[in-house]
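This is the structure I want to talk about, given as structure tokens.
One protein chain omitted, others in place.
Up next, chain A:
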């Protein structure tokens, strides 16, 4: 596929949607360029992330995903694309896993929608266990984890805010994640 040229490409429709379409086209062009220029690198990454023989197809999926998304300017387009590739693989993993779990839990085909009320109950119960596990790691790790994962504060800001070193923040985060991973293993244990 050749590179798109010109910024004069416009859509039909109303003036308003014309503007939207043009913005989206320009953003899509930039991302497409990054995708094409880094094709081998992305394919390798997808393969390493578990795509196997499907890497080519998933590259196409990634392309579809990124073209469909309306993006503003991206500071580091390659990192943006790599993150999207990583998310794509994670989404695949999660949806495959969900159907697997659903099959085991309900003994029905994955196509059957489970009632949403039911899944909400499950997550509420598990949430309580998650909260207990976080609390059990100690007051400071629990607080650091919450600031990091729930409030989305960067590690160095948490360190400044709590008057501890960056490596303390790192260590506490590792501790909480490890405890949660252990909790999760209990659900996953055969």
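Keep this in mind: a contact is a pair of C-beta atoms (placed from the backbone, for glycine too) under 8 Å apart; a residue touches a chain by one contact, two chains touch by 3 or more; residues count from 1.
To be clear about the criterion, contacts and distances are computed from a predicted model.
A.B. asks: Assuming one chain is omitted from the figure, identify its UniProt name from "FecR family protein", "Alcohol dehydrogenase 2", "ABC transport system ATP-binding protein" or "Transketolase".
C.D. replies: The UniProt record for the chain left out of view names it "FecR family protein".
A.B. asks: With respect to the chain omitted from the figure, which of A:54, A:164 or A:180 is a touching residue?
C.D. replies: Answer from the full complex: A:180 touches the omitted chain.
A.B. asks: For chain A, which residues lie in contact with the unshown chain of the complex?
C.D. replies: 1-2, 4, 6, 8-14, 16-17, 20-21, 24-25, 28, 41, 44-45, 48-50, 57, 60-61, 63-65, 67-69, 76, 78-79, 82-83, 86, 89-90, 93-94, 97-98, 101, 104-105, 111, 113, 119, 121-128, 130-131, 134-135, 142, 146, 148-151, 154-155, 170, 173-174, 177-182, 184, 187-189
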